[in-house]
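The other protein chains are all here in position, but one chain of the complex has been omitted.
Entry: chain A
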Amino acid sequence: MPVPARKSRRRTPGQIARGVRRRARRLAGRLRGVWRRSLQLRVVTSTLVLSMAVVVVLGVFLMQSIYASVHNASEVSAVAESQANNATASGYLSRLSDIGDGGQDGSAPGPVGDPVDTAAQALADRSGGRYDVVIYNTSMVGQGRVSSQIDPSSIPASLRADVRNSDEDHPLWHQTVTVRYIGAKQPGPALVVGAMVNGSYEIYHVFPLGDEEKTLQAVQRMLIGAGAALVLLLAGVASLVTRQVVIPVRLARQAAERLAAGRLEERLKVRGEDDLARLATSFNEMASNLALKIHQLEELSQVQRQFVSDVSHELRTPLTTVRMAADLLYEGREDFDPSSARAAELMQNQLERFESMLADLLEISRYDAGAATLDLDPVDMRDVVLRAVGDSETLAERQATRFELRLPNEPCMAEVDSRRVERILRNLLFNAIEHGEGRDVVVTLGADRDAVAVAVRDHGVGLKPGEENLVFDRFWRADPSRARTIGGTGLGLAISREDAMLHGGWLQAWGAAGEGSQFRLSLPRVAGTPLRGSPLPLVPPEVEMRRTWRSHATPVLTPAVGAISEAGPRVRESAEAGGFDAD
């Protein structure tokens, strides 16, 4: 067992490789991120690569043409010099045959000495160290000569074969070879020009190309240096140019982000008159126009709210007078003829509705002005529900609707403003009675550790898709042709939603054509704590169960049903988002 401890410290090669691969992948990912993010990096890299390719192509071409011209020049002069020397050597060497025929006795030494020596010395003297001479003779022994420090075996066999087989048309052969020297001198490149002289002598002129090589090396170094400098310069220029473009764009992006975050005073600095400056100007104009429009709209909505509030207040005084007069008329209706009595009754009804509408308007304008406050008390939600149901009994009886209450047995305490919650529930019940078409209305109360929820379910026509949020709009009607039967003001659900939000809770609707609808109110148990979930489902359980069963029975329908069932839990979230939107 102690072994694994050591083993774990010393990693296996596989592990190391994996680690390296992981690190490399991470680095590559980071680089890819930088690459994708930085426009400047991309521009500089592509400039670098392209200019490098261009410089390399140009450099190779230049180098080749320079090499060709340098080499050509040295070759021409070398060949010319060799030709002149060969003529001279030929003159010296032809004397050899004369002497050889005449018999060079020991007793009569020739004053000039050995012709090969004379020829070689003459050529070497003429060279002045610029080139060296190698003389070979294949038919006579002891006639090989070489000047200075050349190693005679540097003359390649192929060149010698070509020279030996040379004819009148091509008497001169040349080759560039590496020449070795005896002693310490380093081998170097040289141009060897060979020719056959006097039928049996091969004369090779060795022209060292050290100077040419040095020149070419210097040129090459210069080209490489200049190319590198050029590429770096281009990269620098590209970097500078992109920087000039990228920095304003980056500033514009940051400004746009801040603008999007709601800081409408954000503006760009405008410098110069170029395209970027124009972009900045346009951006600033857009931002100020936007700010102006938003300001105007805010003002407009403020004026409207004020107007509504003022109108409601102003209408109240005459309405009170009208009401008092109407009350008198109503009380004395027994004395009127039936049609007048009927008119008085109608007036009384509509005045009541007008009054309640006015009250709702005032209430909603209070919300708009932010003047609504909560009066929190811990209450048992069962009592609240029961009170609301009790208030709705008369209307329910009139519509022949029965309530089905599903309340928990134990108390269900929550910190709420009971008056407002009651009003919400009343509104929901009235709504359910109005659209329930006389069928049962189910009221369910649920609770968990953090929250309580009340769901009001009717079995009326239900809601079309998309209407779940519209129902909370002011004066919204499901069917404009349908008359309001029980005299709702059209503001009830809007006020209810405002009330729920004031509590930090949710008011949500679910409906399906032919299935009826359900409204659910969810409230936190302790005021001020954020709501995370609701104890009751938004979609009624029986509908949900039926859908699941159907999806199992008829798989063909699965996608559609699945979409709906999936949409189920999401509704809450969208409503939540909607709640924040309205905030």
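Operating definition for what follows: contacts are C-beta pairs under 8 Å (C-beta built on N, C-alpha and C of every residue); 3 or more make two chains touch, one makes a residue touch a chain; residues count from 1.
We take it that contacts and distances are computed from a predicted model.
Asker: The chain that is not shown, which UniProt protein name from "ABC-type spermidine/putrescine transport system permease subunit II", "GerMN domain-containing protein", "Ring-1,2-phenylacetyl-CoA epoxidase subunit PaaC" or "Formate dehydrogenase subunit beta" does it carry?
Answerer: "GerMN domain-containing protein"
Asker: For a quick check of understanding: of A:128, A:466 or A:530, which residue touches the chain that isn't displayed?
Answerer: The single option touching the absent chain is A:128.
Asker: So which of A:51, A:147 or A:496 would be touching the chain we can't see?
Answerer: A:147
Asker: Tell me which residue among A:183, A:262 or A:370 touches the hidden chain in the full complex.
Answerer: A:183
Asker: Take the complete complex as the reference. Which residues in chain A touch the chain that isn't displayed?
Answerer: Per the touch rule, chain A residues meeting the hidden chain are 104-107, 109, 113-114, 117, 120-121, 124-125, 127-129, 133-134, 136, 141-149, 152, 181-185, 211.
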